[in-house]
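One chain of protein is taken out of this complex; the other chains stay put.
On to chain A.
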Amino acid sequence: MIKKLAMMLLAASLAAGSSALLAQSVSSSLRGPAPLNDEGPAPPMQPMKNTAEKEVRNYPEQPPVIPHAIDGYQVDMQGNKCLSCHARARTAESKAPMLSITHFMDRDGQFLASVSPRRYFCNQCHVPQSVATPPVSNDFVDIDTVLSHDKPGAKR
């Protein structure tokens, strides 16, 4: 009898718990008030940074970001719009930074005469920057800051 009562109590509490869960709309602050099973309105498109001012890299190996808009730039088998300014021969006129010499290297470290095919598609690594505020803040500190903490009496 007691066992039966315990089973009934357990079933009732489970049902109450699950209904309470169902009643609560599951949402995350990152994706806004839209429930998980709804798509929600798309956020507005943010314009690209278009200042053409060089941005500091966060770490030495970081591919430099593109500080300008690249809408409609064709980069394919036919041509590469980026290279019409950033190629070695074009930089005098365009005043754009020349693409790095590492881009001329094949995978064996041999330098080719021009851009290596594996480095041809600029957008694989280099990306334009949006002016949108990131939903998650970033506490990244660069290596100089980390190193400066170690130097005795050199706190910056």
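Throughout what follows, a residue touches a chain if its C-beta (ideal position, glycine included) is under 8 Å from a C-beta of that chain, and two chains touch if they have at least 3 such contacts; residues count from 1.
Note that contacts and distances are computed from a predicted model.
Entry comment: the absent subunit's protein name, as recorded by UniProt, is "Cytochrome c-type protein", drawn from "Ion-translocating oxidoreductase complex subunit C", "Iron ABC transporter substrate-binding protein", "Cytochrome c-type protein" or "RNA polymerase subunit sigma-24".
Between the chain not shown and the residues A:Gln46, A:Gln62, A:Ser84 or A:Thr102, the one that touches is A:Ser84.
With the whole complex as reference, residues 50-53, 68-69, 71-72, 74, 77-81, 83-84, 87, 90, 95, 114-115 of chain A touch the missing chain.
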